[in-house]
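Accompanying notes for the structure given below.
Only a single protein chain was left out; the remaining protein chains are all shown in position.
Every chain is named by a letter (A and B) in the order it is written, and numbering of its residues begins at 1.
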Amino acid sequence: MNGFDLAIALFLLGNLIVALLVAARGPTSADRMLMALLFGSTGTGILVLLAQAMHIPALVDVALVLALLAAIGGVAFAKRAWQGDGHD
Amino acid sequence: MTELIMPWISGALLIVGAFFYAAGTLGLLRFPDVYSRLHALAKADNLGLGFVLLGLALQAESVAAGLKLLLIWPLALAASAGVSYAIARRADRLGVKPWRKGSP
Partner (left out) sequence: MSLVFDLLLAAALLWSGGRCLSVDRLDRAIVLFIAFGLLMALAWARLAAPDIGLAEAAIGAGLTGALLLDAYGVVKRRKA
């Protein structure tokens, strides 16, 4: 089953890279931040899959921390950094 | 019997999760305004991660490891809901108009 887990992880990584390439030229700052949040959730999925495929259970903890701190970044963006419309 | 069909169920759940991730990414790239993009992001966050975690929990060696995997999901749900609320409220406060049919 390991090869299959790694295949799914590879698919998610491809997903993430497509989003990254487009996010670099996204229209508004909110869209780019949503991309960062998507990276957080996709990265959590990839880490959990890697933990299973590589037999390193500690990677689940890394996934847990990533899921939490992506949310902190999103809230910091909404509360502090985002002001004015899409031109900044 | 259980050992025979469990990998298939787990693999199917993983594929469904990957599909939701792809759908969320596609929606984030194609949807017209911030609110609908938040909707797409929530699909990837909640359903994609949920199905992947469920599929992996079926493969876990012990019950404790499986439950730990499943415990990530409520955390991600709460975080995603909080962030979506904060961003949507901020967008509304800044005067971002929701997209309507026919508007560019």
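Methods note: a residue touches a chain if its C-beta (ideal position, glycine included) is under 8 Å from a C-beta of that chain, and two chains touch if they have at least 3 such contacts.
None of the values given here were measured: they were computed from a predicted structure.
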(request) From the touch rule at the top of the page, work out which displayed chains the omitted chain touches. (result) A
(request) May I ask you to list the residues on subunit A that touch the chain which is not drawn? (result) 3, 6-7, 9-10, 13-14, 16-17, 20, 23-24, 29, 32-33, 35-36, 39-40, 43, 46-47, 50, 54, 56, 58-59, 61-62, 65-66, 68-70, 72-73, 75-77, 80-84, 88
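The rule is short, and it goes like this: only the chains that are shown with their structure count from here on.
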(message) What's the distance between the Cα centroids of subunit A and subunit B, rounded to whole Å?
(response) 11
(request) Please give the residue numbers of subunit A that touch subunit B in the complex, ascending. (result) 1, 4-5, 8, 11-12, 15-16, 18-19, 22, 28, 30-31, 33-35, 37-38, 41-42, 44-45, 48-49, 52, 57, 60, 63-64, 67-68, 70-71, 74-75, 77-79, 82-85
(message) Could you list, by residue number, the parts of subunit B that touch subunit A in their complex?
(response) 7, 10-11, 14-15, 17-18, 21-22, 24-25, 28-29, 34, 37-38, 41, 44-45, 48-49, 52-53, 56, 59-60, 65, 68-69, 72, 75-76, 79-80, 82-83, 86-87, 89-91, 94-96
